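Structure in structure tokens, see below.
With one protein chain withheld, the remaining protein chains of the complex are depicted in position.
Chain IDs A, B and C follow the sequence of writing; residue 1 opens each chain.
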């Protein structure tokens, strides 16, 4: 079972993490890690993102000639782009709907440089660890994917593009929904009560900044439905429908696990190019990473 | 910090649990525990539920003259109503949208008597532990409550009653939404990443059988909104709005934490009096218990 | 991986525990559990201990027709022999070298009835769980055993008997050493640093009341030896000696793991029949239980 510990502030020296319990003997595909980092940095697929220099991962331990040793895999990414002076005026301000106030309340001190530990950049180490987790899962036929389902309530690409352009012009931001999917899972993953598969998945998704809702299978829609509409009948051991979303009683049944994750609009407004008007395209790779890290924590 | 371990199958000898880390010196209010058990058993408030004999808790350890010792508090409730023979015909059947198939896949064996460990009766120990947690929280001015928000999409009581009656007649079941609220929380609870307050709350809610969705603050609605609409402005250290739902960056900000929990319709249909057509009224006390147990796991 | 949670005060309602993670499909040998409880109660083997009514275990969950379901196995043993009034005079006294003072310091309250949670009776649930763990291990060819090595520094049975008689007459108590052995372990159990096999074993042994020392392999004697004397040479993959005690770098090497556990004399003196002058004979089954529970926490 894999355990992941992350560290790092947005404008500190580096962000990074330690993966414990990764099986020995896995030949790491470093290229796919960099591709996931490029998706996180730009929200674009690998071919489109070449223009921007991707974050560079340095592995510190746990590998010999690129193959996992079974010991802790530590890595870091330095914060080369850190410009704390951009944030000096925020030192004594609590920005609305940011974590400035709550960090101050909890710790009596906070890193005001770009959000510190509350910055979305803290997801970067999860993307690295998630990329390795996806490699472990792929070797067992398990595929994790995520895509933008809707932005600002729109699902039509043209309307989404228009909406984003409007937000850019108005210095506003907008929320959206990412849809995740896990296929190839064996039946039997998850625990009956305290570590139900969906409970661990939900916890992982709410770790992502700006997430306000999670549903799986037919989700909130089931609250308005009848049992006669939502039951998944079986023909022998084959399921005829999948309203359940691949999980029953906290345990996977071998069908696709699918889920939606709701993101609020980012709270930083009108700051121009430096910040996105919508994080959704960049969030898909994070959703994948969090899902993959959830799965590898169960016994495979 | 409190840790809770539960045990028990629906039609085994007993269900129960062990609460570790409960502070010493708390005089337990046993009456309020029984009232919560009555709410779970009948879905009614204490005055209405007197007709049904409530489940009887036996405390085994951790108390001296009704006061907590600081040592593990173990308790059990015997399954007096167990009638395994009612379920003998289910021994070789996988009921649709139940956990029969997944338990068999995971363990190679399952307790076919009334759902075994997958039965909603396994929530009973959480209700007991949650009642104690609520007493601990009340002593610090923290109040946890939950109520039915909607059933089958209806929020009007008269329409809900008509819908339930229709389901009873048709041998059908229906889902709904429970709304939870936590007030009196201090600012500063929760961890920046791996144990965000909302992530732990979400995990707890998805532990409840039949839960398919969770949202907090303005939730899924925020996915269709603009940042200019959802930001919670502050006047000094006072929040002017609470779209965030009392949490920023994973840490409570001192405002009310409110959330919605979506329940699917129960999958057992047409079995008459023995089973509910809708578990929502009985679920509110479970939602309260899971929320309370989440809070007491953080340092108060 | 198995997790064990115990509960109970010496003169409360009951002592017991919950075993989580026990594999499904094990047919429990209840007779061997009772034999281990008889060893704990009397310090004698099963044939000799028939005169005393053994503690009676009631299983509450996790079993169907005596076979494990994979769900939590809860059990209790009621404290039928509890006579709190025997201890009423101890309510306001801190007995020397007991835990009375430290419990009061930690909790501000304590169960003065026979030591409460500090009583050696709290080991009883570990004996039950350990008996089940030994059954799991036996199925894989792993054998755990423990015996009295010395009492009061004497290893000769006749001299030990004379020493015990003398202590009885003088109202005194005496310490000793229990020697444990684990055979049949596969190579590869244990973690390189934070969960070394010997570290987990040591932690388990120091959980037993009255234990003051632990050593494995050649132990403390190695502190006076040279490397040329203590190195375990190999012939291919065969070890020619076993000074190491079956563990290298925190990981088992397939050889016998052997260890010594030092017990201080019990601090309760001159109380006649009710208390032992030496707990060593009763402690062997506890040492076995703690060792077995340690092993099953590792992946087998």
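The rule we apply is simple: a contact is a pair of C-beta atoms (placed from the backbone, for glycine too) under 8 Å apart; a residue touches a chain by one contact, two chains touch by 3 or more.
All values reported here derive from a predicted model rather than from experimental measurement.
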| item | value |
| --- | --- |
| Given C:11, C:39 or C:117, the one touching the chain that is not displayed | C:117 |
| Those residues of subunit C which, in the complete complex, touch the missing chain | 6, 94, 96-99, 101-103, 105-106, 117-118, 122, 150, 152-153, 167, 170, 172-177, 186-190, 192-194, 196, 198-200, 202-207, 209, 212-220, 222-234, 237, 243-245, 247-254, 262-269 |
| In subunit A, positions touching the absent partner | 5-9, 12-16, 18, 20, 24-25, 58-64, 67, 69-74, 76, 106-111, 113, 116-117 |
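Note that in this section only the chains that are shown with their structure count from here on.
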| item | value |
| --- | --- |
| Relative orientation of copies subunit A and subunit C, as a Cα rotation angle in degrees, nearest 5 | 180 |
| Centroid-based (C-alpha) most distant chain relative to subunit B | C |
| Proportion of interface numbers common to subunit A and subunit B (over half same, under half different) | same |
| For subunit B paired with subunit C, centre-to-centre distance based on mean C-alpha positions, whole Å | 38 |
| Whole-Å gap between the CA centroids of subunit A and subunit C | 45 |
| Approximate Å spacing (C-alpha centroids) for the pair subunit A, subunit B | 27 |
| Overlap residues in subunit A, where contacts from two or more other chains coincide | 192 |
